[in-house]
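Here is the structure we will look at, set down as structure tokens.
Note that this complex is displayed minus one protein chain, with the remaining chains in position.
Coming up: chain A.
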Amino acid sequence: MSQAIGIDLKKSSVDALIAGLLALILFGPIVGVLLDGYGFKTEFDRVAWIVAIVAFGRFMLSCFLQTEKGIALVHRFARSDDGAIVLPPGHKSKMVWVIPLVIVIGLLVPFIASKYVLTVVILGLIYVLLGLGLNIVVGLAGLLDLGFVGFYAIGAYGLALGYENLGLGFWSMLPIAAIMAAVAGAILGFPVLRMHGDYLAIVTLGFGEIIRLVLINWSSFTHGPNGVSAPLPTFFGLEFKRRSSDGQTFHEFFNLPYDSGYKYMFIYLILFLVVLAVLFIKHRLVKMPIGRAWEALREDEIACRSLGLNHVLVKLSAFTIGASTGGLAGVFFATYQGFVNPSSFTFFESALILAIVVLGGMGSTLGVVIAAFCLTVLPEILREFAEYRVLMFGILMVVMMVWKPRGIVRVTRTGFASRKGASK
């Protein structure tokens, strides 16, 4: 192919014109005519800007796709995506020292960071927990769960209502909530896991919405939209309040001046340890037969079943383990906020957790941790763009699916070596 690749400007111009016209039709009414009561205000300059940007962008894209680089790019897109990076057998990562470093830094954070930074980091860690839970379900087992927020709500309301009705505190509710969420996962999962992937997504979405609607409407038990207050964790029975009705408080016992930051430090430390434990468990699970079965089932269900895997049990285990992690996250969310109400558990929250898993790379632990922090911490830093947050999530989800369906961090795994003497 020695023939020089010319850029057909006429074609690009036509493309740009069509794109501009479409943009005018699409954005003209919605962006240009602002409803105001039964009348309207016009905002034609906004439309003009958008149309100009779209037309210009389409023109540049069209020109670029005709260059050599552009053609190469189109070919890259046409190729199907590739799976995990397989390392040679017996590979030892040189990055092992990073783990203790991260743990030490993580443990030091509450003593260095300001209260505000600490609350943001706690929120980030809660989403890490949620992302890890959903990652088992979506990333490893390939079951698209759009009602994950339901389990999160069960955990959060479990703590709040358990405290109000049964007098159970944070420490007893932490395991109970995880079990409750797991049971809910099993109850939901058992009938639905035999169905087709897309149907599963819709059923789980329905389940999440049912939980939210029940929380809103069953006001005698859940106090409806007003919400319920949730207790703080205690330090060996010592409370983190300014004054305690019974017994001593934390700062009195240690002769410290009262500081509302202590409770966040304490929540952070427990949360950090729980996240580490979940990370460790997940790391081991992936290498165990059950983890292998999850991934195999994701790749080809019919092949797995013909090899004798009980697909319902394998999926159910992924579902319950994911759900219990969601329940744990819910408990932390409730105690961190001190208060829960149904508006924290909308479908948007499920979509956000899904975005974390998708962006991080399905099945990749590191990716999920990074994505969770990016998606929760970045909006805090970029406060002035807060309204564009959902728009950005949506665009990111579409772009990632088109561009890198496997997420930002590719999964790596160590390959198998056949044993010596084994027949090939």
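What we mean here is this: a contact is a pair of C-beta atoms (placed from the backbone, for glycine too) under 8 Å apart; a residue touches a chain by one contact, two chains touch by 3 or more; residues count from 1.
We adopt the following convention: contacts and distances are computed from a predicted model.
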item	value
Per UniProt, the name of the complex member that is left out, chosen from "histidine kinase", "3-isopropylmalate dehydratase large subunit", "Sarcosine oxidase subunit gamma" or "Branched-chain amino acid ABC transporter permease LivH"	"Branched-chain amino acid ABC transporter permease LivH"
Listed residues A:Pro191, A:Pro289 or A:Gly338, member touching the removed chain	A:Pro191
Candidate in contact with the missing chain, chosen from A:Cys63, A:Ile122, A:Ile136 or A:Ala351	A:Ala351
Touching the absent chain when the full complex is considered, from A:Val203, A:Leu271 or A:Val369	A:Val203
Absent-chain contact - pick from A:Ile71, A:Val98 or A:Leu213	A:Leu213
Interface with the unshown chain - residue positions in chain A	22, 25-27, 29-31, 33-35, 38-40, 46, 77, 80-81, 138, 142, 144, 146, 191-192, 195-199, 201-203, 205-207, 209-210, 213-214, 217, 302-303, 347-348, 351, 354-355, 358, 387-388, 390-391, 393-398, 401-402, 405
